[in-house]
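Dumping the structure here so I can ask a few things about it.
Omission of a single protein chain aside, the complex is shown with its protein chains in their original locations.
Letters are used for the chains, namely A and B, taken in the order the chains are written, and counting of residues starts over at 1 for each.
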Amino acid sequence: MADVFHLINHVQNAYARCIDNGNLEAWPEFFEENCTYKITTADNHALGLEAGVIFANSKGMLRDRVASLREANIYERHVYRHFLGQPWILSEEANEVRSETSFFVARIMRDGTTDVYATGRYIDVYGLNGSNAPRLRERIVVCDSSRFDTLLALPL
Amino acid sequence: MADVFHLINHVQNAYARCIDNGNLEAWPEFFEENCTYKITTADNHALGLEAGVIFANSKGMLRDRVASLREANIYERHVYRHFLGQPWILSEEANEVRSETSFFVARIMRDGTTDVYATGRYIDVYGLNGSNAPRLRERIVVCDSSRFDTLLALPL
Partner (left out) sequence: MADVFHLINHVQNAYARCIDNGNLEAWPEFFEENCTYKITTADNHALGLEAGVIFANSKGMLRDRVASLREANIYERHVYRHFLGQPWILSEEANEVRSETSFFVARIMRDGTTDVYATGRYIDVYGLNGSNAPRLRERIVVCDSSRFDTLLALPL
């Protein structure tokens, strides 16, 4: 288990670093070609509601999302800073690891204001592909709060 | 030391996960039958004052606390999200490990408001019992702030 733990821990760190450094074009590369990426709320997740605030089911859709973010940055600029708890390994198979990880994201607005933007947990399925670079087959981002800022834009 | 570090790290992660997932009934199981659980402030702790905001000295008292929380949830619902630093191993004996760990707890109110609820450090004594499941013999929760919200309710 220790090896898988460190492997997942490492890739999660890379994921957070990618977004926080503003390297959005590299973000879709953390996913498999056929993947699920969803942002939802704890309430909706508990009720089993399928719809998410944001939904994508292919790497192409993630790329489109980045492209539209780049075009649309007319709104107030802001950056994120992710902090992740340690991954909790739920199951480990030959080709797949399931894990849950708490996250906390601080948002820093252009004027310098910093606030707690979102907290929650990632519910992840990682494909292992026999390599040291696990890719996300599925990431459900379950936000603790049901209040979403209209600025929701950068990936969580 | 590495093994003990990972063992403590793992159980701390499980503890935070237990509370954040709302599984309060399982929370007392992280403690030994005869245990000390205390929430205090940094000021009182530095002065050597014994009294805490919350105090329990048996697993039974912790169970009672959970029961009363379940009955009393007439007040505004809220959830916590814990973030822990890495445990700092103070000492390691055959049956006992002492450690300190920083914590940060975000609170998410029913209306979606998220704030920094508490920061501080756990001062822990873990009983090892020759197993891979260390249990808390003592946890002193030293909160940095002396201002406590009257909603103080869920375990830290």
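Operating definition for what follows: contacts are C-beta pairs under 8 Å (C-beta built on N, C-alpha and C of every residue); 3 or more make two chains touch, one makes a residue touch a chain.
Bear in mind that the values here come from a model prediction, so they are computed numbers and not experimental data.
**Student:** Touching the hidden chain in the complete assembly: which of A:95, A:114 or A:129 does that?
**Tutor:** Of these options, the touching residue for the absent chain is A:114.
**Student:** Which candidate, B:86, B:113 or B:132, sits in contact with the chain we can't see?
**Tutor:** B:86
**Student:** So which bits of chain B touch the chain we can't see?
**Tutor:** These residues touch the chain not displayed: 2, 42, 83, 85-86, 88, 100, 102, 104, 116, 118-121, 144-147.
**Student:** Go through chain A and note every residue touching the omitted chain.
**Tutor:** 6, 9, 13-14, 16-17, 20, 79, 81-84, 104, 106, 108, 111-116
Note that in this section only the chains that are shown with their structure count from here on.
**Student:** Between chain A and chain B, tell me the centre distance in angstrom, where each centre is the average of that chain's C-alpha atoms.
**Tutor:** 28
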